[in-house]
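Every protein chain of the complex appears in place save one, which is left out.
Which chain is which? They are A, B and C, in the order written, and residues in each are numbered from 1.
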């Protein structure tokens, strides 16, 4: 039984890139982190150190920066598709390319009641993401977000659960529910081929739906909330094939104030770091 | 020459506390991290391990949570002053108490065009801070912010600087200027005694001034921008005695695209992590 | 086309657990972070919020701590297998359980030339890992390590690579090669069933082999080094079915000192944070 090379890929991770569009006095900004990964037959590089089929990761980095100028950097999905197709089409050994982009939001600084032309303040920790894979089977686009921190101070229960000999948790009909949401939705293959997707507006609308459902669903469990969030996104957007949600349950424990003669009616909480529940679900179409 | 105990203090750091005000269906949230530190004669604890004058850090933690209920948690400066005075007034060995509070902002989730009653999304990485010290000399309040990330895409120069044999930097008359601002302003003693300070509105107004000056000052150097920001804050707020600003210069380097036949007219930048310039200045009154 | 629930799982992540064995005056320590994840038919929890088949994540946490006492916590693979089998065997809806354990090393503090009985110093950032999955098909064990930071100051080349119009990198025949290695090796199914694997000694030996090969292979590319590391591990350990290696290329760039009249013959380097090359490969058996 021989020893052989299995799956492998390589690329340049976390290229930090800021693109300023300054054709007029009112500048626009796109702030992204781009990672590339190439697949193909790179066995010679592994087995005998022959690099003749290996495009350096430094070159991949250069390409990210050059394309931000020559092709522009608008919607991150378009930018990633262009990069991925370039590597697939022009680099002979490459049979598949995956481009990941994380975008950081900026708001214009308010000066005298209106947004300044060329000064911004970072919007927050939330990050918009896309992962684009292009290979012989076509293009796959999964867009989403991460680090979207949500909290509701009521409208969440957890009761009627399975009990075994290691269960000490008391059921509750009113608790804080909080998460740092990671969401990724995959666009249908036909939609991507058709290239008719309005990436920015779709992204904003899915985000709006996720937030609204998180707020308005009376939650019997985080699982139920995730399902309702995902279902609503799919109902509103036929161009989306499926959505995956990963939600850490950021526990907020009511502090026992009885020793101090105080009643704590869900008013004072200890926000714990670890451990945390982790609930993950995909909502799809059959 | 003997060996003696010098300065010492102890407390409970980073108590994570969320306070929900839920007297009506429209909840309010305050999300803070509180740290306590007590000073006094604790030499017996050090020299012979005698704890009889040491209030446990666990008790300090309990007090933070209990006060969030019994005294309320509104403006963080008031909360911190109440805690500090409590330790000074009721714990015999304590001669000084320092309370640090970091507050994280939340925005109401928009549902159908208006903010939801009990659901929020984290505003961002920016943190509001206060450090309150109370001892025999009275109370000292330094409020501020950190992790306020700003960027301007033009209106910033750096030229005419001192040159020595290790200087290779080229002067520039148009560059990106970006920072992750830390600011702390100390309120005048008389103002704190008078207790007439509107902590929340003053904080918001100082933040507004800092942002506006960052945007509108045509900058010949980050030093100049900091000076103008601090000066404007002091001019508008006589209750502030001095302000300290610490500004990492988050370098954004234009990428050389000439090897690819492209001109880069301050459009495509590499955002560097380290090293970074670090400019620190205090603006005060004479 | 209906909307349906897809893949889902849930558990308690990052339970921080320290186990002291203190049967004699010479204590032993195991310091781990444990994460659990359960799979099964939890559709009712998602679709209608019915928790009657959901064992709380709090219970999973309790089980981790209780088993550390009742079953002991020695080799982390045994501990994880015991936990996974417990959830599969005793919790009716569970059809699969995945347990991840990260172990942090401690060395005894030296006192007068020998290791102290009950005092330790943390060994470093390196972490030993295992991921154990048990379901109807049996048990799968993938052990490994992460954050193992390596550097060689010579014996590494990168030349003869593919060049396109975006390539500016110069070839080099002597460079620093450094990585923060992530490795995971999967034990063969028969070996796991046989339960005859000496987890601790195998782990230590694979680690030794990886380090030695990193040191002694004259590297024409990081890909080649990874292949040689993986191949040597498989050659020495027939109980291992395959090994996956993920290696960020922590770039160390020679600083240009010529402007200062100094020659830099690979002596002074700037250690960059981002971007970094990322090379990933699996070595397996055919």
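Basically, a contact is a pair of C-beta atoms (placed from the backbone, for glycine too) under 8 Å apart; a residue touches a chain by one contact, two chains touch by 3 or more.
Being a predicted model, the structure only gives us computed values, none of them experimental.
*Asks:* Where does subunit B touch the missing chain, residue by residue?
*Replies:* Within subunit B, the residues that touch the unshown chain are 1-16, 35, 37, 42, 45-59, 61-63, 66, 90-91, 93, 158-164, 166-169, 219-221, 223-224, 226-227, 231, 234-235, 242, 244, 248-249, 274-286.
*Asks:* Mind listing the subunit C residues that contact the chain we can't see here?
*Replies:* That gives, for subunit C, the contact residues 15-22, 27, 29, 31, 62, 65-66, 68-70, 106, 109-112, 116, 118-126, 148-155, 176, 208, 211-212, 214-216, 252, 255, 257, 259-260, 262, 264-273.
*Asks:* With the missing chain put back, which residues of subunit A would touch it? List them for me.
*Replies:* Missing-chain contacts on subunit A: residues 165-166, 168, 259-260, 273-274.
In this text, only the chains that are shown with their structure count from here on.
*Asks:* Write down the pair of chains with the top C-beta contact pair count.
*Replies:* So the chains sharing the most C-beta contacts are A-C.
*Asks:* Taking the mean of the CA coordinates per chain, how far is subunit A from subunit B in Å?
*Replies:* Using C-alpha averages as centres, the distance is 29 Å.
*Asks:* Using mean CA coordinates as chain centres, what's the gap between subunit A and subunit C in Å?
*Replies:* About 24 Å, centre to centre.
*Asks:* Where in subunit C do residues touch two or more of the other chains?
*Replies:* Within subunit C, the residues that touch at least two other chains are 166, 168, 274.
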